[in-house]
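Every protein chain but one is kept in place in this view of the complex.
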Amino acid sequence: MNKLIWKKDITAEIYTWKSALWLLLTAIIYSVTCYLLLTNKELSLLDQTEMLWLLAKIIIGASLLVAIIDASSILTVEFEQETMEDLLISPLSVKDLIIGKFLTVMTVWALMYAVAVPYVLVSSAGSGLGPAFLAYIALYGTLMVGGFTLFVLGLSFLYRSFKNTLTTSLVFYLAVGIPALFSATLKANPFGSIISVANPLDAVFSSLDNILVDYHTALTANATYLASVAGFVVVAVVFLAVSVKVFDRHGIVKE
Amino acid sequence: MMSVSIALFAAFGAPASATAAIALDVSSSKTLSGTAGDFVTVNGTIANTGPTALSDVTAYLSLVDTTAHMPVDLEDWSVEKGLYIGTIGAGAKLPLDWKIHFVKSGDYALSILAIVKGENKPIGSALTYFHVAQKKNLNPGAVLPVALGEPILIVMFFLLLKYRRDKKSA
Partner (left out) sequence: MTENIIIDIKDASKSYGDRAAVRGLSLSVAKGEFFGFLGPNGAGKTTTIRMLTGILSPDAGSITVAGKLVSDKLHRAGKIGVLSESKGLYEWMTGKEFLSFFAGLYGIAEADEAAEKLLAEVGLKDRADSLVGSYSRGMKQRLKLARALVNEPDILFLDEPTLGLDPQGQDSIQKLLKRLNEKGVTVFYSSHLLHEVSRLCTRMAVIDKGVLVAEGTLDDLRRRTHKDDLRDIFLSLTGPDAEPE
């Protein structure tokens, strides 16, 4: 049953041009970025590993932003277009509805990843880091997009409004994104270390630095970073579960 | 600014008359020109032409953009701007070299300056002029097929889907 929801929503994304625009815009961003980076690499202004690290951050950052926007609308649209009632009257369970919506956003992420692959291959040519780059972008991107999607779906059940869900999600994205951009020097103190451990995006960027710049590609070498990201996903699942309980208590009509 | 810099270089380029007896020379002047992105080695020599040893000697590279009439910040161009030599014995001649990364195209003038402890004026070599050609590559890292091709493919794919949908609904 969740497959039906997934199929319906993916078809909607394609035929309403949402995914087309996102994929096109991210492809243009990657094109401009890669051209600039490779021009600088040819001038030896930028080391290839630094270039790959920058590209990895852009891929993860752009994909997260698109996932947040998509996830913010994918459930709230059912409330705002008044189609939720018909869905809840049918045999479809709330769990299947959530799974279907979740899979739709993850499919959009998969498409964005597919768009990024040629850019990664071209940029990493000769470095030997291509497979590791692709594998870790897939792993971290899936975990982060998955975690954020679950969190945003939880907000959707609480707010039932696209505008409010999107605003809160973007503020949360900024809250994790800005500290992740701080240099290692700024995070060298105990408080900075706490931020590094608690912030999943910081963990992803630090891990990618570890892999692409320092060549520590083994999973064991990045275990602590993975644990931080996995912890975020668990928190997002709990938040969603609580939000669904609140929704169940109120019912379709919000007082 | 340029004329003052060149004048200063020109003054220091002459063998020192009243201060330490040091002769500086840029030996790779003929092969220095290249293309942006190249790594080249600037070779030079420092010689103690006096009767006594000189201590605490440091040699520096100095670079001027002759088109923009501005000194160049060597941070992006060279790893070591200053080389500490220490003591040069009387009559001794030592080699110097700097690895330079040609970052930007243009016309430049280069000089080696030496500072000896206790002396209040640096000594400089003659100016070496060189040209860095622009790197013309429209397809760095063979990225162009992907950079242009992917957005076009995405547009075509969705236009095809739209065409099929419109045909079905007509």
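Just so it is clear, A and B label the chains in written order, and each chain counts residues from 1 on its own.
As a convention for this text, a residue touches a chain if its C-beta (ideal position, glycine included) is under 8 Å from a C-beta of that chain, and two chains touch if they have at least 3 such contacts.
Quick caveat: nothing in here was measured; it's all calculated off a predicted structure.
Undergrad: Could you tell me which of A:L4, A:V32 or A:A241 touches the chain that is not displayed?
TA: Checking the options A:L4, A:V32 or A:A241, the one contacting the hidden chain is A:L4.
Undergrad: Which residue from A:T16, A:N189 or A:T224 sits in contact with the chain not drawn here?
TA: If we include the chain that is not displayed, A:T16 is the one touching it.
Undergrad: Can you list where chain A touches the absent chain?
TA: 1, 4, 8, 11-12, 15-16, 81-93, 251-253, 255
Throughout what follows, only the chains that are shown with their structure count from here on.
Undergrad: How many angstrom lie between the centres of chain A and chain B, each centre taken as the mean Cα position?
TA: 43
Undergrad: Can you name the residues of chain B that touch chain A in the complex?
TA: 36-37, 39, 76, 101, 103, 135, 137, 140-144, 146-148, 150-151, 154-155, 158, 161-162, 165
Undergrad: Which residues of chain A touch chain B once you look at their complex with the stated criterion?
TA: 14-15, 17, 20, 23-24, 27-28, 30-32, 34-35, 38-39, 41-45, 115, 118-119, 122-123, 125
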